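The complex appears here minus one protein chain, its other protein chains still in place.
The chains carry the letters A and B, assigned in the order they are written, with residues numbered from 1 in each.
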Amino acid sequence: MDKFTQTFAPLKLGQVHDLAAARAAEGWRYVQILAVNTEEGIDLVYSYMKDGHLENFTVKAVQKTDVVPSITDVFLEAFVCENEIHDLYDVAIANIAIDFGGMFYQLSSKAPMTVVSPEQLAAREKAKKIAAAKAAKEAAAAQKAAEPAASASAPTGPTEEEIQAKIAGLDPEKAAKVRAAMEAKAKKAAAAAASAPSPAPAATGPTEEEIQAKIAGLDPEKAAKVRAALEAKAKRAQQSAEGKGE
Amino acid sequence: MGKATVIPFGPQHPVLPEPLHLDLVVQDETVVDVLPQIGFVHRGLEKLVETRDYNQFIYIAERICGICATGHSVGYAETVEELMGVEVPKRAEYLRVIWHELSRVHSHLLWLGLAADAFGFESMFMHCWRLRERVLDIFEKTTGGRVILSVVKVGGVVRDIDATQMAEIIATLEGIKDDYTKIMNTLLTDTSVKNRTVGVGYLSAEDAAALSMVGPFARASNLPYDVRSFGRGAYGDLVDFQPIVATEGDCYARVKVRCLEVLQSFDIIKELAAKMPAGPIEVAVKGTPAEGAEASNVLEQPRGECYYYARGNGTKNLERMRIRTPTSQNLAGMTVALKGCDLADVNMIILTIDPCISCTER
């Protein structure tokens, strides 16, 4: 029984035809050709199989001006994939044995697999921003870890950058609420840092800001309950502080 | 020497369940050349990876083709699992193979009925589809669906088959096997059937190899290639698996190969049901495919080898999902087999290829 194994290897555009001829001569089977639309161009993957070993060869970034040689003179059955790639990706392939000349699939739009819709672009931008913010955060954390507790690190609240990254892509209402919450957090942290020298700061109850931040987004009934609870907490804290002060 | 006429065949034709257009260049009653035209079922669903994440896309992969639905969902799930380095529990692998082999039985019975209808044997068509209903009942009892099962997911399967149900399934299959063997013997030994199929649409072993053909179409021309012989997944636990091969290379051989494959599938299901391991049926899949990661996979669908390719881009949407189905590989073989046949045999030859155009065009 043959074992199934697969490999991926790079391939140059000029070697495509020679590889096909060599594989045919050694008795390999043609499996398929596929195309991937990338920002740098179209990647083509040619696959051949023999005795359970599947080889995938990737030609990276074929440009619109490049002409790909057809392998249908060696493997006639490749005409299906080559015509399809020509129609869907607008890749120029020369000398296909049965060439439908762009009419293999009669499509409503030209080269549809290369079309990137506005929603897709926005989604990719967002993904990039999130990845960048994550990378920046990790770099900052690595840096902090490098400086061993030099600055008694008072927790600084979220920076403007982090706020941006977090609200990127949320709908406006939610974005505003999250921003409010995070700014409140930032303020609180700044206040804590300012009063850091005084040890054991009096447990001040939640301020009006914090109450606002907490009830942002809750439904009215629950909001009222939470507000009542927080105001009661504030009163208690005040009373205990006064009690302590005395 | 007669004049050459072009006769259009399809896309709408009583024997064709799917639209396929052929321009047959005919001289007298002999087909001299064939130009296929496809594209009537191209929906462009490979682009949907952009809007459906890798878990949701399995529902689209299933609906590439209603006949090969289970095969596509298993192949897709295996490819994404390879991409993300997920290992599926043994019991899930067994269940997937059992559903896939049942799918092969239903597909071959469907095909047998249509092939019989193609040369006018309508009562055979009715008998095969009557037996097929019993297989669809098994599907409905175990998954809830008759055609599109939606029972495979990335990480395993969604439902389990317990021991009582499994015993019921084996008993049903024994009943189907008895009826089926009677029908199969009638078909394969009948003189009128032989008159219509022996020597028709001959494709030699050299042509089959040169055109890299796959599936029962190739195995009927003495090309012993079957992905199941690689022994991956539950197929590795079978005591002995030999692909069914015939040497005649004509329509009769293709009918015989598929008929015998049904019996082989019954045996596979019975053997795996007896060896079914206990355990979980799924594993939690966390995270997203890595940027630039690639994976390829092959699977033996009822019509032959199907190739899957997936590439990740770091988000929960795949960058690219590509499925190359067996019929698109066999189209060249079909045009070669049609050359030189009688006009009346065109139906039979096209159907013995078992074309699944919706798979080819996605």
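We adopt the following convention: a contact is a pair of C-beta atoms (placed from the backbone, for glycine too) under 8 Å apart; a residue touches a chain by one contact, two chains touch by 3 or more.
We adopt the following convention: contacts and distances are computed from a predicted model.
Asker: Identify the UniProt protein name of the omitted chain, choosing among "Succinate dehydrogenase subunit C", "NADH-quinone oxidoreductase subunit NuoB", "Branched-chain amino acid ABC transporter permease" or "DNA polymerase-3 subunit delta".
Answerer: "NADH-quinone oxidoreductase subunit NuoB"
Asker: If I consider the whole complex, including the chain that's not displayed, which of B:D28, B:E87 or B:E133 touches that chain?
Answerer: Of the listed residues, the one touching the omitted chain is B:E133.
Asker: For a quick check of understanding: of B:P11, B:P89, B:G231 or B:G314, which residue touches the chain that isn't displayed?
Answerer: Selected residue, touching the omitted chain: B:P11.
Asker: Specify the residue from the set B:R63, B:R232 or B:K270 that touches the hidden chain.
Answerer: That would be B:R63, which touches the missing chain.
Asker: Under the stated touch rule, tell me which residues of chain A contact the chain that is not displayed.
Answerer: 105-109, 112, 115
Asker: Kindly note down the residues of chain B that lie in touch with the hidden chain.
Answerer: These residues touch the chain not displayed: 11-15, 17-19, 39-45, 47-48, 51, 59-60, 63-67, 69, 110, 113, 125-126, 129-130, 132-133, 136, 145-148, 356, 358.
We take it that only the chains that are shown with their structure count from here on.
Asker: Just give me the whole-number Å value for how far the CA centre of chain A lies from that of chain B.
Answerer: The answer is 36 Å.
Asker: In their shared complex, at which residues does chain A touch chain B?
Answerer: Those residues of chain A that touch chain B are 1-4, 6, 8, 27, 29-32, 34, 36-37, 45, 47, 49, 52, 54, 56, 58, 75-77, 79-81, 88, 98, 100, 104-107, 112-113, 117, 120, 127, 131.
Asker: State the interface residues of chain B toward chain A in the complex, per the touch definition above.
Answerer: For chain B paired with chain A, touching residues are 35, 37-39, 42, 44, 46-47, 50, 209-213, 225, 227, 229-232, 294-298, 305, 307, 309, 311, 314-315, 319-320, 322, 324, 328-333, 360-361.
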